[in-house]
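Every protein chain but one is kept in place in this view of the complex.
Chain IDs A and B follow the sequence of writing; residue 1 opens each chain.
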Amino acid sequence: MTAWLDVLIQGVMLGGLYALFAAGLSLMFGVMRLVNLAHGDLIVLAAFAILVIAGKLGLDPFVAVSVAIPILFIIGFALQRVLLNRTLGGDLLSPLLVTFGLSIIIQNGLLEIFSADSQRLRSGAIETASIPLGGGIAVGVVPLLTLISAVAVILFLNLIFYRSPIGRAFRATSDDLEVAQLMGIDINRTFATAMGLAFVVVTIAALYLGLRANFDPTIGPARLLYAFEAVIIGGLGSFWGTLAGGIVLGLAQTIGARIDPEWQILAGHLAFLVVLAIRPRGLFPRAQD
Amino acid sequence: MPLLETRNLTAFYGDFQALYGIDTTLDRSETIAIIGANGAGKSTFLKAIAGLIRGQADSVLLDGIPIGSRRAADIVRLGVALVPEGRRLFPSLTVEENLLIGGHGRKVPGAWTLDRVYSLFPVLKERRLSATPTLSGGQQQMAAIGRALMSNPRVLLCDEISLGLAPIVIADIYAALPQIKAEGASVVLVEQDIVQAMKVADRIYCFQEGRLSLAGRPKDLTRDQIHHAYFGS
Partner (left out) sequence: MEDSAAKPTHAFRIETAGGISRAGAVGVLLLALALLPVFAGRNLIQDLIFLFYMLALAQCWNLLAGYAGLISVGQQAFVGLGGYLLFALTLLGGLDPLLAILLAGLVSGLFALPTALIVFRLRGAYFAIGTWVVAEVYRLVFAQFKPLGGGTGTSLGPSVTSAVPGIEWVKTLLDIRTPAARDIISYWMALALMAGTLALVYLVLRSRRGLALGAIRDNEAAAAGLGIDIYRVKLAIYVATAAMTGAIGALVYLQKARISPDAAFSVLDWTAYVIFIVVIGGIGTIEGPVIGAIVFYLMQRYLADFGSWYLILLGMLGIAVMLFAPKGLWGLVAERYGLTLFPTRRRLVIRQRDSDRGV
(Lines give C-alpha, C1' and ligand atoms only; values in the text may rest on other atoms or scores of the structure.)
Protein backbone atom coordinates (compact mmCIF):
# COMPACT_ATOMS: atom_id res chain seq x y z
CA MET A 1 0.00 0.00 0.00
CA THR A 2 2.64 2.46 1.04
CA ALA A 3 4.59 1.48 -2.04
CA TRP A 4 1.75 2.72 -4.21
CA LEU A 5 1.35 5.87 -2.17
CA ASP A 6 5.02 6.44 -2.76
CA VAL A 7 4.48 5.94 -6.49
CA LEU A 8 1.64 8.45 -6.39
CA ILE A 9 3.75 11.06 -4.67
CA GLN A 10 6.74 10.53 -6.93
CA GLY A 11 4.45 10.68 -9.95
CA VAL A 12 2.98 14.00 -8.91
CA MET A 13 6.44 15.42 -8.25
CA LEU A 14 7.64 14.29 -11.64
CA GLY A 15 4.50 15.83 -13.05
CA GLY A 16 5.61 19.15 -11.66
CA LEU A 17 8.78 18.96 -13.73
CA TYR A 18 6.84 18.05 -16.86
CA ALA A 19 4.41 20.87 -16.21
CA LEU A 20 7.35 23.25 -16.12
CA PHE A 21 8.58 21.85 -19.43
CA ALA A 22 5.12 22.20 -20.88
CA ALA A 23 4.28 25.67 -19.59
CA GLY A 24 6.71 27.36 -21.97
CA LEU A 25 5.35 25.42 -24.92
CA SER A 26 1.79 26.24 -23.88
CA LEU A 27 2.64 29.93 -23.71
CA MET A 28 4.25 29.94 -27.15
CA PHE A 29 1.31 28.23 -28.69
CA GLY A 30 -1.23 30.25 -26.78
CA VAL A 31 0.02 33.59 -27.97
CA MET A 32 1.68 32.90 -31.29
CA ARG A 33 0.31 29.57 -32.44
CA LEU A 34 3.94 28.51 -32.63
CA VAL A 35 4.83 24.92 -31.91
CA ASN A 36 8.53 25.07 -31.32
CA LEU A 37 10.29 21.83 -32.20
CA ALA A 38 13.42 23.20 -30.58
CA HIS A 39 11.69 23.60 -27.22
CA GLY A 40 13.41 20.67 -25.53
CA ASP A 41 16.79 21.75 -26.84
CA LEU A 42 16.17 25.26 -25.51
CA ILE A 43 15.61 23.81 -22.05
CA VAL A 44 18.94 22.00 -22.38
CA LEU A 45 20.56 25.19 -23.65
CA ALA A 46 19.28 27.05 -20.61
CA ALA A 47 20.60 24.28 -18.35
CA PHE A 48 24.04 24.70 -19.87
CA ALA A 49 23.74 28.45 -19.42
CA ILE A 50 23.02 27.99 -15.71
CA LEU A 51 25.92 25.54 -15.51
CA VAL A 52 28.33 28.01 -17.08
CA ILE A 53 27.12 30.94 -14.96
CA ALA A 54 27.26 28.87 -11.80
CA GLY A 55 30.74 27.69 -12.70
CA LYS A 56 32.26 30.97 -13.83
CA LEU A 57 30.79 33.07 -11.04
CA GLY A 58 31.05 30.43 -8.37
CA LEU A 59 27.34 30.56 -7.63
CA ASP A 60 24.87 28.03 -6.43
CA PRO A 61 22.49 27.09 -9.25
CA PHE A 62 19.55 28.62 -7.40
CA VAL A 63 21.36 31.95 -7.53
CA ALA A 64 22.80 31.40 -10.99
CA VAL A 65 19.31 30.96 -12.38
CA SER A 66 18.39 34.52 -11.43
CA VAL A 67 21.37 35.73 -13.43
CA ALA A 68 20.42 33.44 -16.30
CA ILE A 69 16.80 34.54 -16.45
CA PRO A 70 17.29 38.08 -17.80
CA ILE A 71 19.94 36.85 -20.24
CA LEU A 72 17.64 34.19 -21.58
CA PHE A 73 14.73 36.60 -21.76
CA ILE A 74 16.80 38.75 -24.09
CA ILE A 75 17.89 35.76 -26.16
CA GLY A 76 14.30 34.65 -26.53
CA PHE A 77 13.13 38.15 -27.41
CA ALA A 78 15.86 38.47 -30.03
CA LEU A 79 15.30 35.02 -31.47
CA GLN A 80 11.62 35.75 -32.02
CA ARG A 81 12.24 39.23 -33.32
CA VAL A 82 14.98 38.32 -35.75
CA LEU A 83 14.13 34.82 -36.85
CA LEU A 84 10.86 33.32 -35.77
CA ASN A 85 8.63 36.29 -36.55
CA ARG A 86 9.53 35.76 -40.17
CA THR A 87 8.09 32.30 -40.13
CA LEU A 88 4.69 33.16 -38.75
CA GLY A 89 1.61 34.33 -40.58
CA GLY A 90 1.96 32.04 -43.54
CA ASP A 91 1.59 28.31 -43.74
CA LEU A 92 2.63 26.08 -40.92
CA LEU A 93 5.51 24.46 -42.74
CA SER A 94 7.83 27.37 -42.17
CA PRO A 95 7.77 27.63 -38.37
CA LEU A 96 7.82 23.86 -38.06
CA LEU A 97 10.84 23.33 -40.26
CA VAL A 98 12.73 26.39 -39.07
CA THR A 99 12.38 25.33 -35.45
CA PHE A 100 13.36 21.81 -36.47
CA GLY A 101 16.50 23.20 -38.07
CA LEU A 102 17.07 25.25 -34.94
CA SER A 103 16.81 22.09 -32.87
CA ILE A 104 19.60 20.47 -34.86
CA ILE A 105 21.75 23.57 -34.68
CA ILE A 106 21.37 23.88 -30.91
CA GLN A 107 22.05 20.22 -30.25
CA ASN A 108 25.16 20.15 -32.36
CA GLY A 109 26.34 23.55 -31.21
CA LEU A 110 26.16 22.37 -27.62
CA LEU A 111 27.95 19.17 -28.60
CA GLU A 112 30.78 21.15 -30.11
CA ILE A 113 31.12 23.46 -27.15
CA PHE A 114 30.52 21.08 -24.28
CA SER A 115 31.05 17.63 -25.78
CA ALA A 116 28.64 14.78 -25.16
CA ASP A 117 29.60 14.42 -21.49
CA SER A 118 26.85 14.21 -18.94
CA GLN A 119 26.50 17.28 -16.76
CA ARG A 120 24.74 18.04 -13.53
CA LEU A 121 23.81 21.15 -11.59
CA ARG A 122 25.27 20.84 -8.13
CA SER A 123 23.67 22.48 -5.14
CA GLY A 124 25.14 20.65 -2.20
CA ALA A 125 23.10 19.05 0.50
CA ILE A 126 19.74 20.05 -0.85
CA GLU A 127 20.08 17.57 -3.66
CA THR A 128 19.60 14.59 -1.41
CA ALA A 129 17.55 16.21 1.30
CA SER A 130 14.13 14.80 1.86
CA ILE A 131 11.17 15.38 4.12
CA PRO A 132 9.81 12.33 5.82
CA LEU A 133 6.03 11.97 5.66
CA GLY A 134 5.75 9.06 8.03
CA GLY A 135 5.18 5.43 7.29
CA GLY A 136 8.55 5.17 5.61
CA ILE A 137 7.67 7.56 2.82
CA ALA A 138 9.75 10.62 2.13
CA VAL A 139 9.50 13.44 -0.34
CA GLY A 140 12.68 14.80 -1.90
CA VAL A 141 13.18 18.50 -1.31
CA VAL A 142 14.17 19.20 -4.89
CA PRO A 143 11.17 17.39 -6.41
CA LEU A 144 8.92 19.21 -3.97
CA LEU A 145 10.47 22.53 -4.92
CA THR A 146 9.94 21.60 -8.55
CA LEU A 147 6.24 21.08 -8.00
CA ILE A 148 5.92 24.27 -5.98
CA SER A 149 7.77 26.18 -8.68
CA ALA A 150 5.51 24.72 -11.33
CA VAL A 151 2.45 25.90 -9.45
CA ALA A 152 4.06 29.28 -8.88
CA VAL A 153 4.98 29.67 -12.53
CA ILE A 154 1.47 28.82 -13.62
CA LEU A 155 -0.03 31.21 -11.10
CA PHE A 156 2.32 33.87 -12.40
CA LEU A 157 1.46 33.17 -16.03
CA ASN A 158 -2.24 33.30 -15.28
CA LEU A 159 -1.69 36.57 -13.46
CA ILE A 160 0.08 38.06 -16.43
CA PHE A 161 -2.41 36.74 -18.94
CA TYR A 162 -5.58 37.70 -17.15
CA ARG A 163 -4.66 40.70 -15.05
CA SER A 164 -2.17 42.75 -16.97
CA PRO A 165 -2.18 44.98 -20.07
CA ILE A 166 0.44 42.85 -21.79
CA GLY A 167 -1.66 39.79 -21.04
CA ARG A 168 -4.63 41.48 -22.66
CA ALA A 169 -2.48 42.11 -25.68
CA PHE A 170 -1.40 38.46 -25.67
CA ARG A 171 -4.96 37.22 -25.63
CA ALA A 172 -6.16 39.71 -28.21
CA THR A 173 -3.33 38.82 -30.56
CA SER A 174 -4.06 35.16 -30.15
CA ASP A 175 -7.76 35.74 -30.86
CA ASP A 176 -7.52 37.88 -33.95
CA LEU A 177 -4.20 39.00 -35.34
CA GLU A 178 -5.66 41.50 -37.77
CA VAL A 179 -7.94 43.29 -35.34
CA ALA A 180 -5.18 43.28 -32.71
CA GLN A 181 -3.19 45.44 -35.09
CA LEU A 182 -6.16 47.76 -35.32
CA MET A 183 -5.76 48.29 -31.60
CA GLY A 184 -2.27 49.60 -32.16
CA ILE A 185 -0.65 46.43 -30.87
CA ASP A 186 2.83 45.96 -32.30
CA ILE A 187 2.63 42.30 -33.21
CA ASN A 188 6.36 41.84 -33.63
CA ARG A 189 7.09 43.28 -30.20
CA THR A 190 4.24 41.39 -28.58
CA PHE A 191 5.40 38.06 -29.96
CA ALA A 192 8.98 38.79 -28.98
CA THR A 193 7.90 39.60 -25.44
CA ALA A 194 5.90 36.40 -25.25
CA MET A 195 8.91 34.42 -26.40
CA GLY A 196 11.12 36.16 -23.88
CA LEU A 197 8.66 35.21 -21.18
CA ALA A 198 8.58 31.63 -22.47
CA PHE A 199 12.37 31.54 -22.23
CA VAL A 200 12.13 32.63 -18.59
CA VAL A 201 9.84 29.68 -17.90
CA VAL A 202 12.20 27.42 -19.86
CA THR A 203 15.10 28.59 -17.69
CA ILE A 204 13.27 27.75 -14.49
CA ALA A 205 12.45 24.35 -15.96
CA ALA A 206 16.11 23.94 -16.85
CA LEU A 207 17.17 24.57 -13.27
CA TYR A 208 15.11 21.67 -12.02
CA LEU A 209 16.04 19.47 -14.97
CA GLY A 210 19.69 19.91 -14.18
CA LEU A 211 19.32 19.45 -10.44
CA ARG A 212 17.26 16.36 -10.75
CA ALA A 213 19.19 14.35 -13.31
CA ASN A 214 22.18 14.35 -15.59
CA PHE A 215 21.84 16.23 -18.82
CA ASP A 216 23.74 16.35 -22.11
CA PRO A 217 23.20 18.04 -25.48
CA THR A 218 21.16 15.17 -26.91
CA ILE A 219 18.32 14.91 -24.41
CA GLY A 220 16.34 17.82 -25.82
CA PRO A 221 13.97 15.97 -28.16
CA ALA A 222 12.74 13.69 -25.41
CA ARG A 223 11.85 16.73 -23.25
CA LEU A 224 9.98 18.22 -26.20
CA LEU A 225 7.88 15.09 -26.44
CA TYR A 226 7.08 15.13 -22.71
CA ALA A 227 6.20 18.81 -22.81
CA PHE A 228 4.01 18.24 -25.82
CA GLU A 229 2.28 15.26 -24.27
CA ALA A 230 1.58 17.20 -21.09
CA VAL A 231 0.01 20.03 -23.10
CA ILE A 232 -2.18 17.70 -25.14
CA ILE A 233 -3.27 15.58 -22.19
CA GLY A 234 -4.16 18.70 -20.26
CA GLY A 235 -5.93 20.37 -23.13
CA LEU A 236 -5.04 23.38 -25.19
CA GLY A 237 -5.63 26.86 -23.93
CA SER A 238 -5.35 26.44 -20.19
CA PHE A 239 -2.25 26.74 -18.03
CA TRP A 240 -3.83 24.81 -15.19
CA GLY A 241 -4.72 22.16 -17.75
CA THR A 242 -1.04 21.95 -18.59
CA LEU A 243 -0.26 21.35 -14.92
CA ALA A 244 -2.83 18.59 -14.83
CA GLY A 245 -1.44 17.12 -18.02
CA GLY A 246 2.05 17.14 -16.60
CA ILE A 247 0.89 15.36 -13.48
CA VAL A 248 -1.01 12.72 -15.43
CA LEU A 249 2.10 12.10 -17.53
CA GLY A 250 4.31 11.98 -14.46
CA LEU A 251 1.98 9.49 -12.81
CA ALA A 252 1.81 7.32 -15.92
CA GLN A 253 5.58 7.20 -16.20
CA THR A 254 6.11 6.50 -12.53
CA ILE A 255 3.53 3.73 -12.49
CA GLY A 256 5.09 2.25 -15.61
CA ALA A 257 8.52 2.41 -14.02
CA ARG A 258 7.20 0.63 -10.95
CA ILE A 259 6.02 -2.26 -13.10
CA ASP A 260 9.28 -2.41 -15.03
CA PRO A 261 11.94 0.31 -15.09
CA GLU A 262 12.40 -0.13 -18.82
CA TRP A 263 8.77 0.68 -19.40
CA GLN A 264 8.82 4.15 -17.88
CA ILE A 265 8.92 6.24 -21.04
CA LEU A 266 6.77 3.88 -23.02
CA ALA A 267 4.09 4.03 -20.32
CA GLY A 268 4.01 7.80 -20.65
CA HIS A 269 3.69 7.65 -24.43
CA LEU A 270 0.93 5.07 -24.19
CA ALA A 271 -0.99 7.17 -21.66
CA PHE A 272 -0.75 10.05 -24.08
CA LEU A 273 -2.04 7.97 -26.98
CA VAL A 274 -4.90 6.66 -24.87
CA VAL A 275 -5.97 10.18 -23.88
CA LEU A 276 -5.67 11.21 -27.51
CA ALA A 277 -7.84 8.31 -28.57
CA ILE A 278 -10.64 8.78 -26.06
CA ARG A 279 -10.53 12.49 -25.28
CA PRO A 280 -8.78 14.17 -28.20
CA ARG A 281 -9.30 17.65 -26.85
CA GLY A 282 -7.57 16.80 -23.61
CA LEU A 283 -8.82 16.71 -20.06
CA PHE A 284 -9.47 20.43 -19.53
CA PRO A 285 -9.73 22.13 -22.89
CA ARG A 286 -10.75 25.73 -23.17
CA ALA A 287 -13.98 26.31 -25.08
CA GLN A 288 -12.55 28.24 -28.02
CA ASP A 289 -9.86 25.99 -29.42
CA MET B 1 -6.85 71.14 -46.02
CA PRO B 2 -9.14 68.16 -45.54
CA LEU B 3 -8.54 66.02 -42.47
CA LEU B 4 -8.49 62.83 -44.51
CA GLU B 5 -7.99 62.49 -48.21
CA THR B 6 -7.60 59.62 -50.62
CA ARG B 7 -5.94 60.24 -53.97
CA ASN B 8 -6.18 57.69 -56.74
CA LEU B 9 -6.46 54.95 -54.14
CA THR B 10 -6.13 51.46 -55.60
CA ALA B 11 -6.25 48.13 -53.81
CA PHE B 12 -5.55 44.54 -54.80
CA TYR B 13 -6.27 41.16 -53.29
CA GLY B 14 -3.52 39.16 -54.96
CA ASP B 15 -4.22 39.61 -58.65
CA PHE B 16 -7.72 40.85 -58.15
CA GLN B 17 -8.16 44.63 -58.27
CA ALA B 18 -10.80 45.78 -55.79
CA LEU B 19 -10.40 49.56 -56.05
CA TYR B 20 -9.67 51.63 -59.11
CA GLY B 21 -8.38 55.06 -58.27
CA ILE B 22 -10.70 56.43 -55.56
CA ASP B 23 -10.59 60.15 -54.73
CA THR B 24 -12.40 61.24 -51.58
CA THR B 25 -12.07 63.89 -48.91
CA LEU B 26 -13.20 64.18 -45.33
CA ASP B 27 -13.21 67.56 -43.59
CA ARG B 28 -12.98 68.16 -39.89
CA SER B 29 -16.21 67.40 -38.02
CA GLU B 30 -17.74 66.04 -41.20
CA THR B 31 -19.60 62.79 -41.55
CA ILE B 32 -19.41 61.07 -44.91
CA ALA B 33 -21.17 57.90 -45.93
CA ILE B 34 -20.00 55.31 -48.44
CA ILE B 35 -22.81 53.36 -50.05
CA GLY B 36 -22.82 50.69 -52.71
CA ALA B 37 -23.77 47.11 -53.45
CA ASN B 38 -21.99 44.10 -51.97
CA GLY B 39 -18.55 43.66 -53.40
CA ALA B 40 -18.35 47.27 -54.55
CA GLY B 41 -15.21 47.78 -52.53
CA LYS B 42 -16.54 49.74 -49.55
CA SER B 43 -14.93 47.60 -46.86
CA THR B 44 -11.75 47.40 -48.89
CA PHE B 45 -11.73 51.19 -48.93
CA LEU B 46 -11.85 51.38 -45.15
CA LYS B 47 -9.22 48.67 -44.77
CA ALA B 48 -6.93 50.55 -47.09
CA ILE B 49 -7.28 53.70 -45.00
CA ALA B 50 -6.83 51.79 -41.75
CA GLY B 51 -3.65 50.18 -42.99
CA LEU B 52 -4.79 46.57 -43.22
CA ILE B 53 -4.15 46.87 -46.93
CA ARG B 54 -1.08 48.82 -47.83
CA GLY B 55 -0.40 50.76 -51.00
CA GLN B 56 1.26 53.90 -52.24
CA ALA B 57 2.29 56.29 -49.50
CA ASP B 58 0.51 59.31 -50.92
CA SER B 59 -2.71 57.51 -51.81
CA VAL B 60 -4.02 58.26 -48.31
CA LEU B 61 -3.28 61.57 -46.56
CA LEU B 62 -4.07 62.38 -42.95
CA ASP B 63 -3.80 66.11 -42.34
CA GLY B 64 -1.56 66.22 -45.38
CA ILE B 65 0.72 63.43 -44.11
CA PRO B 66 1.03 60.40 -46.43
CA ILE B 67 -0.03 57.26 -44.57
CA GLY B 68 -0.93 54.94 -47.44
CA SER B 69 2.02 52.63 -46.92
CA ARG B 70 2.02 52.62 -43.12
CA ARG B 71 1.13 49.65 -40.95
CA ALA B 72 -2.22 49.43 -39.23
CA ALA B 73 -0.71 49.75 -35.75
CA ASP B 74 0.98 53.01 -36.75
CA ILE B 75 -2.18 54.44 -38.28
CA VAL B 76 -4.11 53.85 -35.08
CA ARG B 77 -1.47 55.82 -33.22
CA LEU B 78 -1.99 58.68 -35.62
CA GLY B 79 -5.67 58.83 -34.71
CA VAL B 80 -7.58 56.70 -37.20
CA ALA B 81 -9.73 53.96 -35.69
CA LEU B 82 -11.72 51.29 -37.51
CA VAL B 83 -14.85 49.57 -36.27
CA PRO B 84 -14.47 46.40 -38.35
CA GLU B 85 -17.22 44.72 -40.30
CA GLY B 86 -18.82 42.02 -38.20
CA ARG B 87 -17.71 43.68 -34.99
CA ARG B 88 -14.82 41.26 -34.39
CA LEU B 89 -14.60 41.65 -30.67
CA PHE B 90 -11.96 39.58 -28.90
CA PRO B 91 -13.68 36.46 -27.50
CA SER B 92 -10.99 35.88 -24.89
CA LEU B 93 -11.49 39.33 -23.42
CA THR B 94 -14.39 40.61 -21.35
CA VAL B 95 -16.37 43.62 -22.50
CA GLU B 96 -14.32 45.92 -20.31
CA GLU B 97 -11.07 44.38 -21.49
CA ASN B 98 -12.14 44.86 -25.09
CA LEU B 99 -12.71 48.52 -24.38
CA LEU B 100 -9.41 48.86 -22.56
CA ILE B 101 -7.47 47.28 -25.37
CA GLY B 102 -8.98 49.81 -27.73
CA GLY B 103 -6.86 52.39 -25.99
CA HIS B 104 -3.73 50.24 -26.05
CA GLY B 105 -1.95 51.82 -28.95
CA ARG B 106 -2.88 55.46 -28.69
CA LYS B 107 -2.65 56.95 -25.27
CA VAL B 108 -3.59 60.57 -25.81
CA PRO B 109 -5.72 62.47 -23.36
CA GLY B 110 -9.16 62.96 -24.74
CA ALA B 111 -12.85 62.82 -24.10
CA TRP B 112 -13.20 59.08 -24.42
CA THR B 113 -12.42 57.27 -21.21
CA LEU B 114 -13.91 54.07 -19.94
CA ASP B 115 -16.50 56.01 -17.94
CA ARG B 116 -17.42 58.19 -20.88
CA VAL B 117 -17.96 55.13 -23.09
CA TYR B 118 -20.09 53.57 -20.39
CA SER B 119 -22.22 56.69 -20.20
CA LEU B 120 -22.66 56.55 -23.97
CA PHE B 121 -23.64 52.89 -23.90
CA PRO B 122 -24.91 52.10 -20.39
CA VAL B 123 -25.66 48.47 -21.20
CA LEU B 124 -21.94 47.90 -21.61
CA LYS B 125 -21.37 48.88 -18.01
CA GLU B 126 -23.94 46.36 -16.88
CA ARG B 127 -22.23 43.64 -18.88
CA ARG B 128 -18.67 44.80 -18.35
CA LEU B 129 -17.39 41.50 -17.03
CA SER B 130 -19.22 39.34 -19.53
CA ALA B 131 -17.52 37.40 -22.28
CA THR B 132 -18.32 39.16 -25.51
CA PRO B 133 -19.83 36.18 -27.36
CA THR B 134 -22.68 36.25 -24.85
CA LEU B 135 -23.74 39.73 -25.90
CA SER B 136 -26.52 40.41 -28.37
CA GLY B 137 -25.67 41.73 -31.80
CA GLY B 138 -26.55 45.27 -30.88
CA GLN B 139 -24.56 45.16 -27.67
CA GLN B 140 -21.57 43.76 -29.52
CA GLN B 141 -21.80 46.60 -32.00
CA MET B 142 -21.85 49.13 -29.20
CA ALA B 143 -18.82 47.45 -27.66
CA ALA B 144 -16.99 47.52 -30.97
CA ILE B 145 -17.71 51.21 -31.40
CA GLY B 146 -16.72 51.92 -27.80
CA ARG B 147 -13.50 50.01 -28.33
CA ALA B 148 -12.60 52.17 -31.29
CA LEU B 149 -13.50 55.34 -29.39
CA MET B 150 -11.09 54.46 -26.59
CA SER B 151 -8.21 55.52 -28.81
CA ASN B 152 -9.73 59.02 -29.02
CA PRO B 153 -9.55 58.93 -32.78
CA ARG B 154 -9.64 61.97 -35.00
CA VAL B 155 -11.19 59.83 -37.71
CA LEU B 156 -13.64 57.05 -36.92
CA LEU B 157 -14.22 54.49 -39.68
CA CYS B 158 -17.39 52.44 -39.28
CA ASP B 159 -17.87 49.37 -41.44
CA GLU B 160 -21.49 48.34 -41.77
CA ILE B 161 -22.50 48.95 -38.17
CA SER B 162 -26.13 48.24 -38.93
CA LEU B 163 -25.48 44.82 -40.44
CA GLY B 164 -27.67 42.09 -39.05
CA LEU B 165 -29.38 44.29 -36.50
CA ALA B 166 -33.05 45.01 -35.97
CA PRO B 167 -34.24 48.52 -36.92
CA ILE B 168 -34.84 49.58 -33.35
CA VAL B 169 -31.33 48.54 -32.38
CA ILE B 170 -29.91 50.37 -35.38
CA ALA B 171 -31.73 53.48 -34.27
CA ASP B 172 -30.21 53.14 -30.78
CA ILE B 173 -26.73 52.91 -32.19
CA TYR B 174 -27.16 55.79 -34.57
CA ALA B 175 -28.52 57.83 -31.69
CA ALA B 176 -25.02 57.76 -30.28
CA LEU B 177 -23.50 59.32 -33.36
CA PRO B 178 -24.20 62.96 -32.49
CA GLN B 179 -22.32 62.60 -29.18
CA ILE B 180 -19.40 61.00 -30.98
CA LYS B 181 -19.32 63.89 -33.41
CA ALA B 182 -19.71 66.38 -30.61
CA GLU B 183 -16.53 65.11 -28.97
CA GLY B 184 -14.62 65.93 -32.11
CA ALA B 185 -14.42 62.81 -34.26
CA SER B 186 -14.92 62.97 -37.99
CA VAL B 187 -16.75 59.91 -39.23
CA VAL B 188 -16.66 57.73 -42.32
CA LEU B 189 -19.63 55.39 -42.46
CA VAL B 190 -19.89 52.44 -44.79
CA GLU B 191 -23.55 51.60 -44.92
CA GLN B 192 -25.89 49.22 -46.68
CA ASP B 193 -28.81 51.10 -45.20
CA ILE B 194 -29.11 54.03 -47.60
CA VAL B 195 -31.90 55.73 -45.69
CA GLN B 196 -29.86 55.79 -42.49
CA ALA B 197 -26.81 56.97 -44.38
CA MET B 198 -28.70 59.83 -45.99
CA LYS B 199 -30.02 60.91 -42.61
CA VAL B 200 -26.70 61.28 -40.84
CA ALA B 201 -24.18 62.05 -43.54
CA ASP B 202 -23.06 65.49 -44.68
CA ARG B 203 -21.89 64.00 -47.95
CA ILE B 204 -22.31 60.68 -49.72
CA TYR B 205 -20.01 58.70 -51.98
CA CYS B 206 -21.36 55.79 -53.97
CA PHE B 207 -19.11 52.91 -55.06
CA GLN B 208 -19.78 50.57 -57.91
CA GLU B 209 -17.44 47.68 -58.69
CA GLY B 210 -14.43 49.41 -57.24
CA ARG B 211 -15.07 52.81 -58.77
CA LEU B 212 -16.68 56.03 -57.55
CA SER B 213 -20.02 56.37 -59.27
CA LEU B 214 -21.51 59.32 -57.41
CA ALA B 215 -20.58 62.02 -54.92
CA GLY B 216 -22.64 64.80 -53.38
CA ARG B 217 -24.83 66.07 -50.57
CA PRO B 218 -27.89 64.00 -49.68
CA LYS B 219 -30.28 66.82 -50.33
CA ASP B 220 -28.82 67.41 -53.79
CA LEU B 221 -29.13 63.81 -54.96
CA THR B 222 -32.28 62.34 -56.48
CA ARG B 223 -33.49 58.82 -55.97
CA ASP B 224 -32.89 57.96 -59.58
CA GLN B 225 -29.33 59.23 -59.45
CA ILE B 226 -28.60 57.07 -56.43
CA HIS B 227 -30.29 54.07 -57.93
CA HIS B 228 -28.26 54.40 -61.08
CA ALA B 229 -25.01 54.93 -59.20
CA TYR B 230 -25.71 51.97 -56.91
CA PHE B 231 -26.78 49.42 -59.47
CA GLY B 232 -25.26 50.83 -62.61
CA SER B 233 -28.14 49.96 -64.87
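The criterion applied here is as follows: a residue touches a chain if its C-beta (ideal position, glycine included) is under 8 Å from a C-beta of that chain, and two chains touch if they have at least 3 such contacts.
Just so you know, these numbers come straight off a predicted model, no measurement behind them.
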Which displayed chains the unshown chain touches: A
Options A:10, A:26 or A:87, residue touching the unrepresented chain: A:87
Residue among A:37, A:121, A:150 or A:251 touching the omitted chain: A:37
Residue touching the undisplayed chain, where the options are A:63, A:96, A:166 or A:283: A:96
For chain A, residues in touch with the removed chain: 34-35, 37, 83, 86-87, 92-98, 100-105, 107-109, 111-112, 221, 224-225, 228-229, 232, 262-263, 265-266, 269-270, 272-273, 276-277, 280
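Quick note on the criterion: only the chains that are shown with their structure count from here on.
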Intercentroid distance (Cα basis), chain B paired with chain A, Å: 43
Touching residues (chain side chain B, partner chain A) in the complex: 50-52, 71-73, 76-77, 81-82, 84, 88, 90-93, 97, 100-102, 104-106, 147, 151
Contact set on chain A toward chain B in their complex: 165, 168-169, 171-172, 174-176, 178-187, 288
